[in-house]
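Only one protein chain is missing from this complex, and each of the others stays in its spot.
A, B and C label the chains in the order they appear, each numbered from 1.
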């Protein structure tokens, strides 16, 4: 059944395919864990190979997963022949990226024909619970694929 | 001879040591190519393992190197016992990250005791020349190491 | 009764007094409409004197009210002797600022001793309803008053 909120009945497979083509997502072991119209979630597990000088996950990796989560959230609301490019983003880092698992949640706040504004969060999970470690505000652009 | 602009005569070795501790910089093959008071440059070469879905270098990796260039530019002007954390950054992507080499240039625009505002650029180089692919505006924070 | 979430029992009057000292808020006819710990709302009515070239309210005025809403939201969670300064903000404009009334909502996302990260929204209201016209992500800093 066609998803009522996406103009593309195959948005999920389109996003899965695009994600699988990303060398970086493979390198860092990222997984798509939720793909619904207007929201995408991406997870990584802690790895030493992704750290900055204090042993936290590097801001650039935190940014990479939430950028993708936001970009695909925007993409999920675009027509079949559209891909998405990141115009710009802004990230605030709220707490050190320590933990076992990091979950990026991207949502389309204002979809548009050309530009879509998105909001993202990254949560660090460990045995003790979870904490919000970063928030993103981003602009994504639809481009004909 | 002590560098006249940094309060730390050993800022260069301090930054080299910190950079070497970053697992991610090793993973992506990044090199520190310039470390002077108030400016740091970092380079990477193109790798398939760092790409997004179109085969360009991923925005998160572009961000990671210019975040580090900006952070260490701020750190170069801090006292010996200080480390630096990224408070927030904003990146605009100007052109696709295609090329052989990517050079991130970070500069301290307004150093401060607690917060330092930085500006960053990323240039893509290939045989045909170079182009500016991203600009960053960032806030870095000094923390006692 | 002391508000349980603010370290200052007089946060409301402190914020009202500060707001009243702002020449700009008087110039644009802004009113504080909600002051609770961690959230502040500010309203203005449409005026020709606040417009840009298309007759919409100027982005700088939209920004001014949501900056204040975020700043006072941060301030509401600070000790009695603290004032707040804006370190930086980022605003995305989602729709033209047309309407009769504009409501800025500022919330503290991550309060801290020195820095507080805030999220803001601006809603345009008219007879037909309301729409979200701008979103802000901001960093506020506590300073001893």
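FYI, contacts are C-beta pairs under 8 Å (C-beta built on N, C-alpha and C of every residue); 3 or more make two chains touch, one makes a residue touch a chain.
The shown structure was predicted, so the numbers you read here are calculated from the model rather than taken from an experiment.
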item	value
Touching residue (missing chain; options C:40, C:65, C:82 or C:142)	C:65
Contact with the hidden chain (one of C:91, C:105, C:118 or C:142)	C:91
Of C:50, C:74, C:103 or C:119, the residue in touch with the unshown chain	C:50
Hidden partner interface residues of subunit A, rising order	87-88, 90, 114-115, 117, 139, 141
Where the missing chain touches subunit C, by residue	18-19, 21-24, 26-27, 47-54, 58-61, 63-65, 67-68, 83, 85-93, 96
Those residues of subunit B which, in the complete complex, touch the missing chain	90, 92, 94-95, 109-110, 117, 119, 132, 135, 137, 139
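By definition in this document, only the chains that are shown with their structure count from here on.
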item	value
Where subunit B and subunit C are represented by their mean Cα positions, the distance between them in whole Å	33
For subunit A paired with subunit C, centre-to-centre distance based on mean C-alpha positions, whole Å	29
Residues of subunit C engaged with two or more neighbouring chains	90, 117, 139
